[in-house]
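Next up is a structure, given as structure tokens.
All protein chains but one are shown in place.
Labels A, B, C and D are assigned to the chains in the order they are written; within every chain, residues are numbered from 1.
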Amino acid sequence: MSLLDLLALLPILILAFGGTAILMAGAWYREPRPLLAGGVATALIAAVAAGMVQPPTAEIAGLFSAGGYARFFTILWALLAAAGLMVAARYIMEKGLGAGEYVSLVLYAAAGMALLSSAIHLLGFFLALETFTLAFYILIASNRRCALAAEAGLKYLLMGAVATGFMAFGIALIYAVSGTLALPDAARLTTTAGELLPWGLLGWGMVLIAVGFKISLAPFHLWTPDVYQGAPAPVGGLLATGSKGAVVAALVGLLAMSGPVWHDLTDLLWLLAALTMLAGSLGALGQKNLKRLLAYSSVTHMGTLLVGLLCQSSEGLAATTFYVVVYVLTSLGAFAVIASLADERGEPMAFDEWRGLGHRHPVRCAVLVLVLLSLAGLPGTAGFMAKFAVFQAALQSGYLGLVLVGVFASVVSFAFYLRVTMLLFQSEEPASPRHAGTASEHAVLAACTAAILVFGLFPGILFDLISRILP
Amino acid sequence: MTIPFGHALAFAAALFVLGLSCVLLRRQIMMILIGVEIMLNAASLVFVAASAYWRQVDGQIFVMLLMAITAAEVAVALAMVVYLWRRKRTLVADEFNGMRG
Amino acid sequence: MNHSLLFLIPLLPLFCAVINLLFGMRLPRLFAEVMAVTGVAGAFVLTLIFWGHAEGEGTRAVLFTWLNSGTLDVSFALNFDRLAAPMTLMVTGVATLIHLYAVGYMHEDDDYGRFFALLNLFVFAMLVIVLADNLLVLFLGWEGVGLCSYGLIGFWYRKLENAKAGTKAFLVTRVGDVFLGIALLWLFALTGTLSIDAINDQAAAIPSGVVIALSLLLLLGACGKSAQVPLMTWLADAMAGPTPVSALIHAATMVTAGVYLLCRFFPLVSLSAVAMTAITAIGALTAIYAATCAMAQREIKRVLAYSTMSQVGYMFMAVGAGTVAGAMFHLLTHAFFKAVLFMAAGCVIHLAGDENDIFKMGGLARRGPVELFWVFLAGAVCLAGLPLTGGFFSKDGILLALFTHPDPVYRVFWLVGVLTALLTAFYTFRLVYLVFAGDYRGAGHPHAIPLLMRWPLWPLALLGLAGGLLNLPAFVGGGERLHHWYGALAGREVSASHDVEWMLIALAAAIAAAGWLAAHWRYRSYRPPLENRASRFLLSGWQADALVDRLFVRPFAAMARFCSSGCDRTLLDGTLDGLARLVSSWASMLVQLTTGRLTTYLSAFAWGFLIVLGWFLIKLVNGGGH
Amino acid sequence: MTMLASLPQFPWLSLLVLLPLGGALLCLLHSGRAAECRALALATSLAVFGVALYLFVCHGQGEGRWLLYEDSAWISRYGIRYVLAMDGIALLMVLLTAFMQLAAILLAWKVERQVASFFALLLLLESGLMGIFLAYDLVFFYLFWEVALIPMFFLISIWGGVNRRRAALKFFLYTLVGSFFMLVAMIALYQIHGGQTGVYTFVIGELLQTRLTATQEGWLFAGFLAAFIVKSPLVPFHTWLTDALTEAPAAGSLDLTGLLLKTGIYGLIRVAFPLFPNATANFLPILGVLALVGLFHAAWSAYHQDDIKRLLAYSSISHLGLVVLGLAAWQLTAWEGSILLMVTHGITTGALFILVALIRERTATRSMQELGGLWGQVPCLAFFFLLFSLASLGLPGLANFAGEILVLLGTFQDHPVWAVVALLGVVFAAAYMLRLIQGVIWGPAAKERSLPDLTPREWLMLLPMALLVVWLGLYPEPFLAPLHGTVATLLAGGLP
Partner (left out) sequence: MTTVLFYILGFILLAATLMCITRRNPVHAVIYLVAGFFALALMFYLLGAPLVAAWEVIVYAGAIMVLFLFIIMMLGLAPQEVPEGPGWQRWLPLVLLSASLMACSLLIILQDPAAGQEIPDFYLAPQALGEALFSRYAMAVEMVSFQLLFATIGAFLLGRPLPKGEDQ
């Protein structure tokens, strides 16, 4: 560690120490608003820092990259943290949670995500992953008045712990074979003549299981709906977006750095991707609860992302990155809508609670419709361009079968997304009004909407950026 | 010492499977957590063996940090256990099934 | 006069139709009536004015391009030639009288605007057929008369049977139209033009097999409109419409369109002996079929309807025998006397208090104005072919043409013709006796017959009686004027020795007399109708409707049911629903996996691990020595 | 006018696409104020119609392949360009869209619920349709292709009949499945073309030069076909349409049958055929047979219906079968007939759907068993009903005949059997149409009730359509003229 490293680490430091400072402030100062504002400000400053400060070194302590890619995701997660806090404000105040703890945990998780996205070392990867996972364990169960939240926390924790076991063992195997933990090398050295050595293969397989748990690949996805349902929407939003996006981002980074190393894993990934897309879309079809539906839909999306990863081409990686960004924005929007409608009766989740809500809250429900359509991949929204890019890359790499599975999943997903939209505008009797939402929630929604439309109609902006930062 | 590398790994694998068995077969949250600890220790064994095999320090460092991480995780996990116990007076994992489908 | 003004002939009725349609009901009744009659009468006058244009090669008038695409270039064009001119004159003339009659007939009906509009439109459509220069314009009129007959037969739409009769007429004639349509397409494909004259000019170049096919298609097309076997079932039901409509359909328009079509395409059709025989055969079959049916009918208008079929059958035979002039001659005389008969029948029905059944009439000669009886009788003797009437000469010309045809088969047709003549005379006088003789058997109260319903009968009756003058054969001192007028279009020159001609004339006279005598013997004093299987068979028109119902209507309905319920609902929607159900059953299976119990989730983890391990094992085994 | 004409760079086509979009946004901004929304929608669609009419009059007779062409970069990473191109066919479709949309707006005048959203969706739909008809870049095309689905989906699912949700979902998913196949094929074609030339582009004009093996071409063509055939819809992929048309609100049915159905056929003409000439050549016989099967199947099915809207839905399918048959004949006259028939069918069937809506408004039923005798009760309405029904059954002198006879004449040149069989369908069309007429306007009045006849607004909708039906029937020349060049080019450039 040198001073230069510290400079490169500035955004992370801002997040971590900012979080700590707010934690300490929270211990004395119980008024939530300034703490929240401080948290948002910290996150935004971190984002700005990541954007403005040109890091003097290429990597930090050999564990993390300091390149454009890392900075890009640092900005993204910092912004996500800010948005997450803005959405969470009312939740914190109404539930009487410790704002200091909450804010610091979110900032800390964001730091973990940012680090994970830029991991170039298996130790860094592992630590960063554990960092924000731990934060989420706490955040999910943070509402101590809610039995479901406790249950969700338990489920996430136990599954996460087992996944950690797999991850550790997998990394150990990789290390055993390759003798290094530095990522491109570890990936490269586990292969000889283009094929993975057996243990290394198993090691990667086990890491894949752990990663599969984190990003809910089938059959490791079963926790997802329960946890999304139990977790409060502001946390669910972060969980659905950041914790998954950061992992995928790390994988993209890994692939981008090391070239095609997964040749031997292809079959397995193919299978997992297909299974995941099917399990997610079909699972969502049977749902009667929006949050569970979103959970299953996120499973589908992760399957699609895996397709992009599977391509291993630069096209595929760019597509995946784009997809991650878009997915994060849209999912955040969905959860933000749910959070903004929450009132003393809780968050609207069951379909019955959504029925006819479109007539009461047309604007927010319209946003929800847009978000859902974007998730489904309607042209004109960012979701379409994301799906388009992934399919394009997949076809380029010759994964026609996967694309067809993806098409099937997309059709099914349209079915369930549209069912929700129909629900919103069913008009037997207008639903009882929900909370009107706060300015900060509206701001987040507006930002998500704008992003969905802008990236949908002018995806070039994002694509150009991505192709410049991909390592 | 003349242990083939493979044997050390085999021990670790067996330990891992035992840990996994604990996770799968036991219903009590505490025991599941214990199973996870076993799995992590299996990983540690691989790391240490590999560290010796490659004559490197990294494996051992990973184990040290893994222990620390585990400690942190266990702290939270056990706090959760206490919390759940207070809520429900049970630690049978399957009792927590308020959400499904 | 500028020949493009020829368009005024059809357009005048059209214009009046549109005016009546749009404003008829908003303006005084008189306006509508005057408008309607003026339209047709004006066309009549115009025809007279333009008569000179028809001589020689005729006159062609082009209005504007209708369709233009690739090699196709169709204009709205009329061809006023020697074939068209008399027909036009007849159509407009007879229609004018029928319109006048209709004014009287309809004076109590409130929906006169629609009625006169349709009537005018009917004349317009017929004129378009007659004057059409190309097949597409002809087709326009062809479908137009179908439409107008549809609208007029079902004019009293509140009674469902009427509406159904109209629909039937439209549909059955449309079946014929399909064949005409095919012929149209084929002719265009062969000759690259739709102009009738051009097609006729190029006909010789068409391979003979194709000519046969084309001729048969044209024949079938003609059958539809002219109610010939097998497309005859609509005509008897068409009696549901108001009587002036029946008169118009049977006398001046519609049913003669088929004959006219065949005459128009005579240069083409006559190239094929097979086709000519077929035409004659169809004509003969229809003639005898309709005559037998007419013998058993009980409604006055149905008798007349079947007689029309039968007479049009004669015209077909004439075409088949190669004499266009003979066909047109019969067409014209028939138009006169059939119009008289129908219009008089309308008066009869008025007299009988809206009673159609001739067995509930009788003695009407004394109940109503006596002139009615005479007028009806005039029509009847023409129809029966009593010597010296118009009908006698025209029918005789046809029989002569059949008899003298070189092909021996035509003798059979001639025999059928003679037999039909006998039957015709019989049922005609049966009608006369049942309606006018004896005592009144009905219960209805006579309606007053307006003047306008009476006097238009006279000119037509006279025309019918004197119609023979149009084309009086040479051996009785006539000039065969019609034949000469048509010139090259007249078809085969019918020549026979005077002995043969006299013999045939004598035979015809004898036949007519025999028919009369038979009717006299049978119906001089009233006897109730026979109720046996034969009469029922004839009454129902040889069970043709039932046959059509069984052969076409029911299978069609069954097919419709199959397509809609069986195929779409059950098969296609069922498959879709099945797929949806399949997917949702997968979904529910998957959802059941999410039991909410941690142990399940953890074992799913294990299963996933197993997948990885299994895959790894496969790799190991396959990979060998790494 | 000359001044305007001298501005070739003015983005008229973009205006056509964006104007309704703008209108839709304005409508949304005025939500809650119904009257303003109506006026806004009407003004917008009038403006669009004005632009379309201007283009028809002033740019309808251009030289060369395109009458108007706009091209600018859009998503350069994937070679996706913002290309709008108008040829003769597109011109007609644009004009039809603009015209029908006016009618739809007027028809929607009495919508009570969520007025702003309704009009906004209608306008959005118009925008999407314009896009479909004008876009000349595959992705751009696809964008509009899907975007047009959404408003229709909402129109059906929110304002539709009793089974609206099911019908809406069926409609959406069915067409979606097809279009996904198109998407995949599209990307594959892009890859192949890029691999060959190094130029990665989605512009149709450039993709035309792709060299494909027979297998490749077959599969790609099948992908595109899936989208277009479902949308057309050819039997047996038609059941979504009957449900959707039956359940859709009046204006929705109008747009669905009058415009949205045309997009499938238009896609065939504009995208699928030119891109894959060899596969097209192989496929045409099948297409012809499918079209015939559809023609008959739908005619038969129509005969069995009691719900008049459903009957009309089937009649639409039947008519479109004839349109497709004309395309399958691959002959100039037949093509022009098909395109003309698309336009005329849009107007006649659209008008019939309007009338069904008006009848439904008055009698609260669409069942033929409960209708009848309308001539005596609402003569003007019944007259229009009769007129459009007759036009629809192909009476010469009315609009549909012109198209039909051209199709048949053209088809007969090379495929006499098809034409003959199709002609038989004419009888069937008469059968169900006459049954419809009889069930609705003739017969005894089902119930003695005094119904109001047409209001001025309804006259305003129907009269122009009626005039147009007669005009198109007697003098379709102005509408055929812009087609000649385009169709000739397409036919020549298509099959080898």
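Quick note on the criterion: a residue touches a chain if its C-beta (ideal position, glycine included) is under 8 Å from a C-beta of that chain, and two chains touch if they have at least 3 such contacts.
Keep in mind that this is a model prediction, so the values were computed, not measured.
Undergrad: For the chain that is not shown, enumerate the shown chains it touches in the whole assembly.
TA: Contacts of the unshown chain, counting the full complex: A, B, C.
Undergrad: Per the definition of touch given earlier, which of A:A135, A:L183, A:A273 or A:A431 contacts the omitted chain?
TA: Answering carefully, the residue with contact to the hidden chain is A:A135.
Undergrad: Looking at the full complex, which residue from A:Y91, A:Y175 or A:W199 touches the chain that isn't shown here?
TA: A:W199
Undergrad: Given the full complex, what residues of subunit C touch the hidden partner chain?
TA: For subunit C, the residues touching the absent chain are 599, 603, 606-607, 609-610, 613-614, 616-617, 620-621, 624-626.
Undergrad: Touching the missing chain, which residues of subunit A?
TA: For subunit A, the residues touching the absent chain are 1, 5, 9, 16, 20, 23, 60-64, 98, 101, 104-105, 108, 115, 123-124, 127-128, 130-131, 134-135, 137-138, 141-142, 144-145, 153, 177, 197-199, 202.
Undergrad: I need the residue numbers on subunit B that touch the omitted chain, in ascending order.
TA: Subunit B touches the chain not shown through residues 1-11, 13-22, 24-28, 30-31, 33-35, 37-38, 41, 44-45, 48-49, 51-53, 55, 57-58, 60-61, 63-65, 67-76, 78-83, 85-89, 91.
One rule holds in what follows: only the chains that are shown with their structure count from here on.
Undergrad: Based only on mean CA positions, could you tell me how far subunit A sits from subunit B in angstrom?
TA: Result: the chain centres lie 26 Å from each other.
Undergrad: Mind checking the centre-to-centre distance between subunit A and subunit D? Centres are C-alpha means, answer in whole Å.
TA: 42
Undergrad: Hey, how far is the Cα centre of subunit A from the one of subunit C, in Å?
TA: 77
Undergrad: When you check subunit A against every other chain, which residues touch at least two of them?
TA: Within subunit A, residues 154-155, 158, 162, 166, 225-226, 286-287 contact more than one other chain.
Undergrad: Identify all positions of subunit B at which a residue touches two or more other chains, and write them in rising order.
TA: As it turns out, subunit B has residues touching two or more other chains at 20, 23, 32, 93, 96-101.
Undergrad: In the complex formed with subunit A, which residues of subunit B make contact?
TA: Answer in residue numbers: 5, 9, 12, 16, 19-20, 23, 29, 32-33, 35-36, 39-40, 42-44, 46-47, 49-50, 53-54, 56, 58-59, 61-62, 65-66, 69, 72-73, 76-77, 80, 83-84, 87, 93, 96-101.
Undergrad: Please name which positions on subunit C make contact with subunit A in the complex.
TA: The touching residues are 583-584, 586-588, 590-591, 593-594, 596, 598, 600-602, 604-605, 607-609, 611-613, 615-616, 619-620, 623, 626.
Undergrad: With touch defined as at the start, can you tell me which subunit D residues reach subunit C in the complex?
TA: 170, 174, 236, 238-239, 242, 297-298, 300-305, 314, 331-333, 336-337, 373, 375-376, 390, 395-397, 402, 405-406, 408-410, 412-413, 416, 419-420, 423-424, 426-427, 430-431, 434-435, 438, 441-445, 474-477, 480, 483-484
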